[in-house]
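Okay, structure first, notes after.
Of the protein chains in this complex, one is absent; all others appear in place.
Chain lettering (A and B) follows the sequence in which the chains are written, and residue indices restart at 1 in each chain.
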Amino acid sequence: MNTTAPAPAPASDSAAARMRGVGLDLSGLHRSFGATRALAGFDLSLAPGELVALLGPSGCGKTTALRIVAGFDTPDQGTVSLDGKDLTRLSAAKRDMGMVFQSYSLFPHLTAAQNVGFGPRLRRIGSAERDRQADELLELVGMAGMGGRYPHQLSGGQQQRVALARALAVRPKVLLLDEPLSALDAKVRLQLREEIRRIQQEFGITTLFVTHDQEEALSMADRVAVMRAGSLEQCAAPAELYDRPATAFVAQFVGTMNHLSGQIIEAGRVRVAGRELPVDGPCPTVGTKVKVLIRPESLDLAAASAEAGTAESAGAGQVLMATFLGATTRLTVRLGDGSEAKADLPSHRASEFPVGSRVDLIPAPRPVLAVEDADDTAEG
Amino acid sequence: MARSGKKLGAWGAVLPLLGYCAVALGLPVWALIWEGIQAPDANGVNHFTFSNFTTSWHGVYLTGMLSSLRLSLLTAVISAVVGLVAAYAIAQSRGRLLKQAVLTASGVLANFGGIPLAFCFVATIGTGGVFLSWLNDAWPSFQLGTFDGLVVVYPYFLVPLMVLTTLPALDGLRRQWREAATNLGGSAWQYWRYVGGPLLLPAALGGFVLCFGASFAAYATARALSSGTVPLVTTQIASVLSGNVLATETNLGMALALNTIIVCGLMMAVYLPLRKRSAKWLES
Partner (left out) sequence: MTTLTETEPEAAPVRKTAPGARRLDLRRVRWWRGGVLGLLALYFVVPLAACFWFTVYDSRTHQFSLSPYGQIFGAQGFTTSVWFTVKVALLTIVIEYLLLIPAMIAVQLWLPRLRPVLESLAMVPLVLSPVALVVGVNTVLGWGTNQDPGTPLFQLSVDLRDPNTPWILPIVYVLIAMPFAYRSLDASMRTVDLRTLVEASRGLGASWPLTVWRAVLPNLRTGLLSGAILTLALVFGEYTISSILQFQPFSVWIVEDSQGAQSGQLAPAVSLLSLLLSWAVLFLVSFLGGRRAVVGTDRSSA
């Protein structure tokens, strides 16, 4: 995946002038459905004009959180406030939030333009003005000239574009996106991703974006909020989330992660693959056997120093497989204890280690996360 | 070649059905038309004439047609409204078992209904029926074998018919549409006014037309309950044909039958375009 996250995009000056975003605060949200706890004390703050992606495995409560913000559901506890005003109990119809649903949300008996004009029509805006706005918005989402088509005459991607225009037509204070790309083809998805981001920045509109696709979250969002079992695990800019995950769950959920066996040798230091590395974050007690989390790009390889069968080096193994990824090649190495590790090397260097060759792992000398062995079962 | 051979084989599979319908449908309809426009003169020789149709729109036959239309319209309106509300209540409920039970029961009642239903009602509010005395306390003039009696009984098979025709459309109303309308600032009323209503209208009107047609064509129930005391087109046709009338009247029976086809045909002409539209919306 693309590891270079977009720089926290400053909304261009002209866009900021067009629309002032507002801040959105979710605090202490609890919501249970029978015995299932969908949200258990969920907090999140969105700065004006910011796009935050809610990322998490299915069933983590992200959709519930979005529906509570939209007003389709009411929390058992906690508040939602917009620009400092509590609107937890405000009816969904009065919240001024534009929502784009997963799919099939366009009204099938109305044309694209009529769909876009639906919100303005409810607000008693004249038909001439409505049509003008609809044309403008359809052009903005790349659907110029298609206003007369019915939803069943549009592709999935086109339908979602119209849905976005419809949500924007009511000039919402907040834009809510509920996995709007998940039902689309990979190619259309990539294209729409960029356009949604462009339009969001142009409007400077505060946006909450629910997705289970980490690549989508990392490439589009100013900040990514990772959820797990109804509460927030970490909320940070994509690059930070990737490089400095706050918890083992985040580390495993975002990107590819190696789990190497290691042992804490002194407070704040862990021995792994024959090296000593500083431990980032909470450190288990000295002597504990741990799993050390290292990204594939932070692992290097060297031709085996020890002869086969002699002095057992913890980082020694054999190349099992090479996967060409373009500029880099991912080498899968089987270690002495039977586990596997993945290392990303520049492709020209990877060719030095053909499949079957014996190698030593060399972790980059950077702080790493260490978790106790038993805790290794966290879901991904 | 292989391709055209396949095409030929396909036609071979379809033709028996088409041929069957042409004969089994075409002949009777042709017979109706052919005999309907003829009448025997004093010597028993047939002549082409429109007198059958003239007669069929006068006197008792006009009364029968009007009372059939009145009965069908009234029961269709009642059943359409009740059936739509019922279908909505069923569509909202989550229990699969309830849905299955209601749907299959509707299938049985709407299709098989007729005679067995009539007897259930006879046992309930017919002469000597279990609840007749109660009902007569509230509605003294009520009798099962009258126009009013038919109005009470007909919805028993028309409401299920309405449920069967509108439930797919109601099930097809997606939650997203309701939420999208709310999200755009619409009240519940506005949702029904601008989204739910227009989407359901074709199916609801279609259900109404079907109810009307079923009510208009019903013969068995009316026959079993009223023994022909309520003048209806269908019972008149049957009695015209039952033989104990003059030969001239058999031709009149054809004309009456043709009239019912014309009435139902007109209703279908309204229904078909609606159905097409509804299907397109709900599949998109």
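In the analysis below, a residue touches a chain if its C-beta (ideal position, glycine included) is under 8 Å from a C-beta of that chain, and two chains touch if they have at least 3 such contacts.
Being a predicted model, the structure only gives us computed values, none of them experimental.
Touch with the chain that is not drawn comes from one residue among B:L62, B:V77 or B:V108, which is B:V108.
Of the residues in chain B, those that touch the hidden partner chain are 6-7, 9-11, 13-14, 16-18, 20-21, 24-25, 27-32, 35, 82, 85-86, 89-90, 92-93, 97, 99-101, 103-125, 128-131, 154-159, 161, 164-165, 168, 210, 213-221, 223-224, 234, 237-238, 241-242, 250, 253-254, 257-258, 260-261, 264-265, 268, 272.
Here, only the chains that are shown with their structure count from here on.
Across the interface of their complex, chain A is touched by residues 174, 176-177, 179-187, 190, 194-195, 198-199, 280-284 of chain B. Against chain B, in their complex, chain A makes its touches with residues 70-72, 91-99, 101-109, 118-119, 121-123, 150-152, 166-167, 169-170.
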